[in-house]
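Heads up, one of the protein chains got dropped from this complex, but the rest are sitting where they should.
Note that the chains are named A and B in the order they appear, and that numbering of residues resets to 1 at the start of each chain.
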Amino acid sequence: MQWETVIGLEIHAQLATQSKIFSAASTAFGAEPNTQACPVDLGMPGILPVVNQEVVRMAVMFALATNAEIGQRSVFERKNYFYPDLPKGYQTSQFEFPIVGKGKVEIVLEDGSTKVVGLTRAHLEEDAGKSVHDLYSEFSAIDLNRAGTPLLEIVSEPDMRSAKEAVAYAKKIHSLVRYLGICDGNMQEGSFRCDANVSVRLKGESEFGTRAEVKNVNSFRFLERAINFEVERQIDLLESGGTVVQETRLYDPTKDETRSMRSKEDAEDYRYFPCPDLLPVVIEEADIQSIRDALPELPDQRLNRYQSQWQLSGDDARLLVQDRSVAEYFEAVANQADPKLASNWMVNEVIVRLDKDSIEIERSPVGPSQLAALIARIADKTINGKIGRQILDALWSGEASDVDSYIADKGLKQVTDTGAIEAWVDEVIANSPDQVQQIKEGKDKVMGFLVGQAMKLSKGKANPAQLSELFKAKILG
Amino acid sequence: MALSADDLHRAAKLARLNVAPQSQQAQLDALNAVMEMVSAMQSVDTSDVEPMAHPLFQSQVLREDVAVEPNQRDKYQASAPNTDAGYYLVPKVIE
Partner (left out) sequence: MMMTLKQQLDLLNSQKASATELTQEALQKAHALQDKLNAFVTIDDSSLEAAKSADERRARGENGLLDGLPIALKDIFCTDGLKTSCGSKMLDNFVAPYDATVVSKLKSAGAVSIGKLNMDEFAMGSSNENSFYGPVKNPWNTQKVPGGSSGGSAAAVAAGIVSATLGTDTGGSIRQPASFCGITGLKPTYGRVSRYGMVAYASSLDQGGPMARTAEDCALLLSAIAGHDPRDSTSVNRPVDDYETALSQGVAGKVIGLPNQYFGEGLDEGVRKVVDDAIKALESLGAKVVELDLPQQSLALPAYYVIAPAEASSNLSRYDGVRFGYRAENPADLNDLYCRSRSEAFGEEVQRRIIAGTYVLSEGYFDAYYRQAQRLRRMIYNEFATAFESVDMIVGPTTPTVAFDLGQNTKDPVAMYLNDIYTITANLAGIPGLSVPCGFSDGMPVGLQILGRPFEEGTLLAAGHAYQRATDWHTQQPEGL
């Protein structure tokens, strides 16, 4: 049987405001428990919410960046349920009239083709607090610092057909909110959370299958694994004659599996109704225009610019623009050194090293100026690429800090003295009669061996291109 | 449309209230008396009337994004039934 996977994502992006959505308490991460929970966040008697203007501005930015409809009159409603980290017994959210309506984003698939994913809506709501279950044997401990942190919940259409597509979409949204500066995107700290609605159906079927909602996915890697696990689980279930039940499932990254959290039967009846403590949020056309005018350059625009301004390849440019900080790092390098070389070094060296060490570019041990200095020395042939990588390693480990002084201290400068180079070339020719003969017979590939031998003699400081030229001249005349 | 005992229990469960068996019938009778009074509105044709959530026909006033609330945890927790190390404590939630 041929199965088709159908995925829709609900992404909760914490908005990067100073204060909470309805109170003037700080949203800073990591404070002592309940030190950033004021009477509004604690749901104390008689206390009332007032909407933070910044969350409205940020939601409109998101709408503009995704070509979405803007709910010019959006309404906060109450979603009623009991949970200890939900202080008021309801979450103030939006339901019937969200601030962002239908929109769309374009994602690039692995084969280089593009796909448009529809956005159903995005709405503002308050985050809940945190329940800590492992501090006490008999109690759960409630910390309400996070309660009231503004969230933009971004709901996609069920347009994704594979885990990879879902990840590409999630990365796209991640990239967008970071570009817009409306979310720090930190998945570890929970600033950017993905829930996946996953279902399967037989290919050609027009109805959707019953879906399960997979929660608690805090990295793109886990998102892909959680979806793949869930898809397999559902297919196995259906092929063995079972049925999928609509439920919420929790992804457990240590076991790499999803497990049932609550089924639809115990699903709450949320009793949404308009929050009588708040009035409709009305956004004027002029406000939208001024937010539009102040929008930063977005990834797709930047991609086009890199290709036209610096003639970068589509693949490289896409890799560079995805993360706003990476793009900004790259531009800082490209403005001080050859952009093409800068792109190569970013893609092949810096990003690879960051991934290997699992660090964000903000914490890269090598800054853009250092990389630019390194590239400049390659461009002006002071060093060759191989030495360049060696220096980058030294910079990365902290052994080196200044490129030029490191080159000087370690004597890594490329040898340009033709006398010395000729001597190495002659020595290699004398020691490698077989290979010399092969080159004379037209076997060009052997040249690499000769150059390599000469490089060894030069301790890596010769210019390989120059060596190659010299070998050719001496052997072929 | 009268409430059944099931309706009462369903609403009570959502509202996190217990219904004592001995008071169930009295509660139902009282609720149904209220709902009967309320049901007078079912016959009114309101098809062309916009629902009114609020007597104020204004829009939300927005607050500047400044974090100025001081930490007053001790004061806020003074009335709390059970706290420790700054946390509110509840019976362990098993997830």
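A few notes on this one:
Convention: a contact is a pair of C-beta atoms (placed from the backbone, for glycine too) under 8 Å apart; a residue touches a chain by one contact, two chains touch by 3 or more.
This is a predicted model, so every value here is computed, not measured.
Residues 39, 42-51, 78, 80, 82, 84, 87-90, 140, 142, 144, 269, 271, 273, 276-279 are the ones on subunit A that touch the missing chain. Mapped onto subunit B, contacts with the missing chain fall at residues 3, 7-8, 10-12, 14-18, 20, 27, 30-31, 33-35, 37-42, 44, 46, 49-56, 58, 60-61, 63, 72, 75-82, 88, 90-93.
Following the convention adopted for this analysis, only the chains that are shown with their structure count from here on.
Rounded to whole angstrom units, the spacing between the C-alpha centres of subunit A and subunit B is 40. Of all residues in subunit B, only 14, 16, 53-54, 56, 58-69, 71-73, 76-77, 82, 84-95 touch subunit A in the complex they form. On the subunit A side of its complex with subunit B, the touching residues are 17-19, 23-28, 32-39, 42, 44, 50-56, 73, 75, 80, 82, 84, 131-133, 135-144, 250, 261, 268-269, 271, 274, 276, 278-282.
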